[in-house]
Structures are given as C-alpha cells and as structure tokens.
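Shown here: the complex without one of its protein chains, the others still in place.
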Amino acid sequence: MPETSRPTQMHFFADLDVEILEQVDTVDETAPPASLWHDAWQSLRVRPIFWVSAFLILLVVVVAAVPRLFTSTDPSYCDLMSSYNPPGPGHPFGFDRQGCDIYARTIYGARASVTVGILTTIVVVVLGAVVGALAGFYGKWFDSLLSRITDIFFAIPLVLAAIVVMQVFATHRNVFTVVVVLGVFGWPQIARITRGAVMSVKNADFITAATALGVSRSRNLIRHVMPNAAAPIIVTATVSLGIFIVAEATLSFLGIGLPTTIVSWGADIAKAQTALRSQPSVLFYPAGALALTVLSFIMMGDAVRDALDPKARKR
Amino acid sequence: MTETTTTNTATEPLLAIRDLEVSFTAAGGVVQAVRGADLTIYPGQTVAIVGESGSGKSTLAHAIISLLPGTGRVTGGSIVFNGVEVTRASASEIVAMRGKQIGLVPQDPMSNLNPVWKIGFQVKEALRANGIDASRATRSTLTSAMLHDELGVDVAPDDDDLYLGRKAKAALLAALRTAITAAQGAEAADAVVDRASSALRVGATTRSEVLTILTAAGLPNAGATVASHVKGADLTDRVAGLLSEAGLPDAERRAKQYPHEFSGGMRQRALIAIGLAARPQLLIADEPTSALDVTVQRQILDHLNGLTQELGTAVLFITHDLGLAAERAEHLVVMYRGKVVESGPALEILKAPKHPYTQRLVASAPSLASRRIQSAKAAGVVATDLLAPTAGEGPSGTADHVLSVANLTKVFRLRGARPGSHTDFTAVDDVSFEVQRGTTLALVGESGSGKSTVANIILNLIDPTEGKVYFDGTDMSTLGPKDLFAFRRRVQPIFQNPYGSLDPMYSIFRTIEEPLRTHRIGNKASREKRVRELLDMVALPQTTMRRYPNELSGGQRQRIAVARALALSPEVLVCDEAVSALDVLVQAQILTLLNDLQAELGLSYLFITHDLAVVRQIADRVCVMQTGKVVEYATTDEVFDHPQRDYTRELLEAIPGSKLDVFGNASA
Partner (left out) sequence: MAWYIGRRLLQMIPVFLGATLLIYFMVFALAGDPIAALGGERGLNPAVAAQLREHYHLNQPFLVQYLLWLKGLLTFDFGTSFSGRPVRDVMAGAFPVTIQLAFVALFFEAVFGIAVGLVSGLRKGKLFDSTFLIVSLVVIAVPVFVIGFTMQFLVGVKLGWLPPTVGGNVNIRTLLMPGIVLGSVSFAYVLRLTRTSVAENMTADFVRTATAKGLTRRRVVTVHVLRNSLIPVVTFLGADLGGLMGGAIVTEGIFNIPGVGNTLYHAIQQSEAPTVVSMVTVLVMVYIFANLLVDLLYAALDPRIRYA
C-alpha cells in the first residue's frame, strides 16, 4: 500500500521547543539532601495515624514516668466502705470492689505495662538481631546451628513458657523477672526477621563493591548490611512492644505475672471479672487503657512499615 | 459465525489515537504521563513507538486496552479502535475487546505468567475467555475481507480448516507406519513416520495441510483416511498448536509444565501464544524481548514477524532501541517525556531525523552507531571520531600486559535433592586472555556464558578452581591478606545496576570517601578535596556530595560508581555490564566519559557486556565467550570484519539494524 493513501502517517515532527537532555542528568541543587530516613519522615509526617499513635505513645510514656501529674490519689489506698461507689468529684471512674479509686489505678497501672514492654523489646531486639545477623551473614554451618537454636525457642509457645518459668519464680516476681522471661522466649521472631533481611541485603551489589574496595567482612556487616536491614527490625520491634504488653497483662491476669503489690492493668482486669455483670466500668477502664496503649504501638508499627516500605517509596 | 464487524478498507485506520492525555495522581499532585499523543495504525501494519524509560510509551499502549495501572486515567483525547471509542466504552465492551480484538505481549517474561498455573492452562484461558472455536482455523477478518474483495469468495466454514487432534495424529501415524512397513519395510517406515510426526503439529496443522504432508509421505488413499480421522482439535490440542506456532518445540509436553520450568525465551513464546490465541486484529508488543539474550531476541522477533504477517495482524511494537524499531516496523513514532516528537516512515526518520531529540537518538543508539562504523569502513571513510580513542598505540611489540588470565576454570558444586549428592557445573572453562595497559578488552557473551564469574575471579571475590590471574606479572594466588588488601586499590569494579551498587544509606560523600577511609589515605580535609576532584572528573556538581543515591538518576548514580572506583587511582576498571541498564542517551554519555577517562588517566578496562553493539564503540580487543569457553579472541576490527566462528557471526547478526541499509550512502 502506498504511503500516500495514509494521510495520517506522513513524516511529522513536533515543534523544537521540547526541553532537551542536559537537564535530564542534573541535580536540583536547591533542594535539601534526602536520606532514606529523611524520606521516610517526609511520608510519615503527612499521615494522621502517625500523629495519633505518636501522641498516644507519648501520653502513655509520660503517665508511666510521672503518674503524680495526673492524679493525687494513692492507688493502693482502698476503703471497703466505698466499694463499687459510682464516679464522684475527684474520682471520675468510681471505685472497684475493694474500694480503690479506679482512675488512680488506671493511671498508675501504665508504669508496669510500659516498663515491661520497653525493656522486653530492648532485650529481644539485642538478642534477636545479634543471632539473626550472625546467622544470616555468615551462613553455612553457623547458620544451621543458630537457626536450630532459634527453632527450639520458637517451638515453645511464649505464654506457656512464661507461665512455667514464672511459677518457678513464685517467690520473687517483679518487673525484671517478667522481662527476662518474656525476653528469653520472645527473641526468635526478631532473629528470623533479621536473618531474612540480612540475607536479602548481603548479596547486593554495594556489598560486593565494598568488598572489592577492601572493606572487611565484619565492617561490611556493621556498616553496610545492618543499616539496610534495620527497617523490618524496627517495624517488628514496634509491634512486638504492644504484644509484650499484652503478654505481661495475660500473666498478671493469670496471677503469675507481677505481684499484687504492683498496680497493673492485667491484675485489675482479672479482679474485675467477677463484677462484670453489675459493674462493667470496673473492667472497662483498665482494659481500655491497655487496649489503647497496645493499639498505639501497633498503629505506629503499621505507619512506620508503610513509610519504610521500599516498594511504596520507589516511583 | 457472527464475526462480521466492519470490513476495513485499507485506507481506514484500525486504530486512531488523537491528542491523548494520560495522567497519574501521585502524592505530590497530578503527573502527566502522556501529553497530546497522536498515533495511527492501519490494518496489518507494524508501527513502533520508540522512547526512553519514562517517555510514556508503555502508558500509551496500556491506555489502548484500558489497562492503566493504579491511579492512571485518560484525561483527554480519543482512542478509536475499529470505529469504537475506547475511552468511552463500557467495562463489558472492553472485556470483549481484550484478547479477541487487541492482544498484548507484555514486557517481562519472568513476571507475566502466573507461577502457580501450568502454561497450558494459561493459554487455554485465553481461548475460553474469548469463546474461540478451537477445532478449526479461523481466518482473520483482514484475510477474509481480502479474499472477499479479490476473489469474490465468501468464506464459509470449511472442513479443510479443521485442525489435527492428538488422537487423530496417533491414528494417522499408525496407519502410515502400517502402509510403509508393508511397502518398504520397518526401517524405512521409522524414518518416514518420524518425518511426518514432526511435520504434523497437533492443534496447528489443518486438514488440507495434513493431506499434503501424508500424501507426500506416501500414505495410500490419503484423502479418505485423513478425512475420516481429522475431525478438529479440542482445547488442549489447540493450546499445543498455539505454542508450537509461537515456536515452542515439543509443545504438547511443555504445555503441562509450570512457568519456572521454562527459560526466558520459552516464556516469551508462551506469552506470544497467549497474545495471538484469539487471533486479534492488533497485537501490542511491549518491549517483548528486551529481557532476553540478543540471539534469542532475534529468533523470537523473526518468528513473531512471520506469524503476524501470515495472520494479517497489525502490530504496535514498543521498544527503546531505535535500530530494532526501524528494522521491525515500517512506521516509527518517537516519544519523549509523554510527547510524540517525531513520527513517520522508519527509513525516512533514520536518514533525516528532523527533531533534535530524534537526531541525538539516531546518533547515540549503539546498534546504529556500530552499523555506521561498519558502513563508514566499508565506504573507505576514516571514521576516527566514531571509534574508541586508543591510548596504547599500535602493535609495538612491547606487550605490556597489566592483567592476564591463564587457563581459568571455575567449577560450582550444586547440591542435589538427595543428601550428599551434587552436580558439578563448570561456569568458566579454561579461559585465557590478556589486557594490555591503557586499552579496553571486551568480554562478550550471553547469560550463562561465565563472563561475570571471570570478573568476580579477577576482582578476587571468588577463588578459581584452576588457573591463575596475573596482575602486572604477579600471580594473585600467592598474595597474602595484606598484599591482597593493597591489590584492591589497583583493580576496581563498576557494576551493572546503578540502583543496587550504591549503599542507599550512604551519602554520596561517604560513598566516594569510603575507599579512601578504608585504605587510610589522607586526613579528613584531603579526603574531602579528593572527593570534590572526583566529582569534577565525572562531570557532576560538587554539591552532589551531600545527596543520597535515591535522589539521583540512573546515569548520575553510574557516574558516582565511576567516581568511587577511581578514588584509589586504580590501574584497571572491571566494568560488569556497566552501561546495560541505562537509557540510550545516558549510555552514550557514560561511554564517552569512560573513553575520556581512559585517554586522560591511561586506565585499562575489562568491559564485560552482552551487547556487541556497545563493544564496537569502546573496545580494542574482544573476547567472545559461550558456555564458559572462549570461542573467539581478536581485535575488535577482526571480530567485526572477519568473524571466525558461527557463534560470533550469530551475535553480530543479532545486533538490531543489520538488515537496514541506511548509512551506506548517507553522510555520517
């Protein structure tokens, strides 16, 4: 078919005004430098869910640190005379069965939960990240050994193991025994995640390039691999913080967590069980405070995950 | 058959796109991906869209079958296909159009087949979804129309168009065997049956063709026998037929396999079978072969070309390679940043590009450049400005080999399924070559040729099983850890993927400074001075050093990688596919940079690539590898002018544009 019969397919060219080339390969020299963390921050700061959870976390931490700022009532002062009394001036949530002020107990209960959550997470991240990083980076028999050890601790359910050990510690239960127990049985998850992240980073070209420069293996692991494997560890750690708070509450609920001398949400919830029928508010406040705390950490984890997700960032 | 749509006359476009605008809504606002594009395709015509990444070429193609990803929307203009306005068509109209009228062969064969379903199932789906009668060959509307016009014949369903089924094939072959054995003996029968068996393709050979083949094979009373057996194919037969039409050998067995059991080329053939399954009038081929080796690419495109011509299918071919586009299409559309900057007959554009962008593209495309050098040489023109500047002049006899490799062999031990069992895989097999100081040696080969393994051995990242690497005459295997550390300064790598070779957590300053710091060179101030110097050397502004890799384009990152490699003033750079991932124009810029640096600093390059076209522009000597072995080792001119081995010739022919005769009489 001759070209002439196709009027729409003549040789056409656009005006010569199209911006060309040189600028394709130029840098915007005015913009501030943007590291990955900077990028992640940029995408975090526009998300309401981040600000909501950040505010809640901050609030809970402050409450845990200085509960006196929020109430002047002694949580351990209980007067049976005011058992199940409704809310009144200075006692916005009313009283529980023993006649303790529910508001004060809810405020003071934060400390146990937050301390256990944060300390356990630190223990777990240190243990898990070290084991996972070594297993993932050095591989071979070393990986087999560490992975089997991880499997052993993974195979025993966290709460079950904690109950068995806490029963042993019956005489000296405190925040630190709970942290040690949860930490010792809680690290395998972080270890697995770290191992996977390290394995996916260690074959990247920039690691090979660093090796070719003469950077040693251990330095490579610390300086290049770990910073790039940090994102999933941070996300998992944030979410686990919430999960550990739940675990502590569960132990206290079962009566083998923190001793009754320490005010804790889990123990208060357990006590409220019997009164649920007539006095739902006794259950509602500690349970609500606990749920809100855990929720804020999980939401934070979600928000950070989205911000650090390389797939979401690229393009 | 209700397949009586508008019969196109050849002057009426099959597809007409006018003023098309496509935008994406992103966090930062609306991004226009296509800005007022025009495109026309006539029935049976092949049109190519050429553009770099981000030019909007794929977006344009996806808009045609309304497959825009995510937030993509057509915001203006029109797409008229066969008289139907696609932008206003209902969802069900579009579903009806997909597959049946417009087929798609997507870009990446690795990700475009569902890994959990068998190949045959995925092809069968395309037949089922479009209600295709698998039993007989359907003629495309174009062929029917032409037959109607030219011969005045109305095309009625004809039993001669019935496909051969697998049971019929077995029965016919048995009949043939009996007949031939009776007439000529068992031995002759084996040969005849084998030949007939490979000629008869289940689900693809029609009854009339079967008759021809079997008559030729010597089957007595072939007409009646064939008519009684060939009753049409079922879906499974037709799937095998489609796959074998797409050039997949042993299609019946292959249809029962999963995608991961296929090589890239085979997957692409399966995708072509899917795209053409419902005999569409238009096939959109979106970079169908850019992920494949050049020789496979060539085979597949040749095959696709033949198939679409036979079926009268129009093709919209999308590619980044101008040479490839010009070779495969009669009409070119050049896109840049969402706009069509030039369109017209392919040869006209190659010979006389009007738009400055097209002009640069024509000047930079490696395939065209290497052709141009060849043509210039053939015409007796001394095209020095086109060739790599050679620092180490002439064969002066004083062989100064900065790097030499002798009898290098690397065997990888692959663990088998059983404990303790393993298979040995020889990735590099007895490879020897030398790199003369100040020159470039290109190591060329397709995937699996072992070229990257050689690079890793030279970089001392893995140990060879056998053989030696000599650097400046020193046997590398004798070096202790301390000497090895010092050696690292003298040989540096540049990798293929500019997105993976820079640590995203390091600023550009830290990235370039790292080698200096690692080797304890200078103090903080002198190191910073050196970093600035290096940035100047690779033609990036010094302010870049405060930035992070994710802020830079692919070309800029590759410049950073070059700067880092140069930080320790090495003597040899190992460039492992260093420009393969870059867009054509950026690729040309990096190649120029490498050439300039070589002239300036007297560097020696080991340039590892799959792309012979690039080799012509940069290398002094070429070493061609195939499955771990060196098949040819000579100067670049010798390899290009007088290739000694079939494999090298095949590689050379696979450079796109080999069929073009553009530069023979054109002034370069």
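All chains are identified by letter, namely A and B, in their written order; residue positions are counted from 1 within each chain.
Everything below uses one rule, namely that a residue touches a chain if its C-beta (ideal position, glycine included) is under 8 Å from a C-beta of that chain, and two chains touch if they have at least 3 such contacts.
In this text, all values refer to a predicted model and were calculated from it rather than measured experimentally.
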Of A:182, A:246 or A:304, the residue in touch with the unshown chain: A:246
Sole contact to the chain not displayed, among A:34, A:122 or A:159: A:159
Touch with the omitted chain, as defined above, among B:11, B:53, B:111 or B:474: B:111
For chain A, residues in touch with the removed chain: 148-149, 151-153, 155-157, 159-161, 163-165, 167-168, 242, 246, 249-250, 253-254, 266, 269-270, 273, 276-277, 280, 283, 287, 290-292, 294-295, 298-299, 302
On chain B, residues whose C-beta touches the chain left out of the figure: 65, 67, 69-70, 95-100, 103-104, 106-108, 111-117, 122, 125-126, 129-130, 258, 260, 271, 274-275, 277-278, 415-419
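Just so it is clear, only the chains that are shown with their structure count from here on.
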Length of the line joining the C-alpha centres of chain A and chain B, rounded to whole Å: 45
For the chain B and chain A complex, residues of the former touching the latter: 10-11, 13, 16, 27, 38, 40, 42, 331, 336-337, 339-345, 348-349, 354-358, 360, 459-461, 485, 488-489, 491-493, 495-497, 500-505, 507, 514-515, 518-519, 540-541, 543-544, 546-548, 550-553, 555-556, 561, 564, 568, 585-586, 589
Residues of chain A defined as touching chain B within the complex: 1, 3, 5-6, 8-14, 16, 18-21, 24-27, 29, 31, 33-36, 38-39, 43, 46, 204-206, 208-215, 224, 227-228, 313
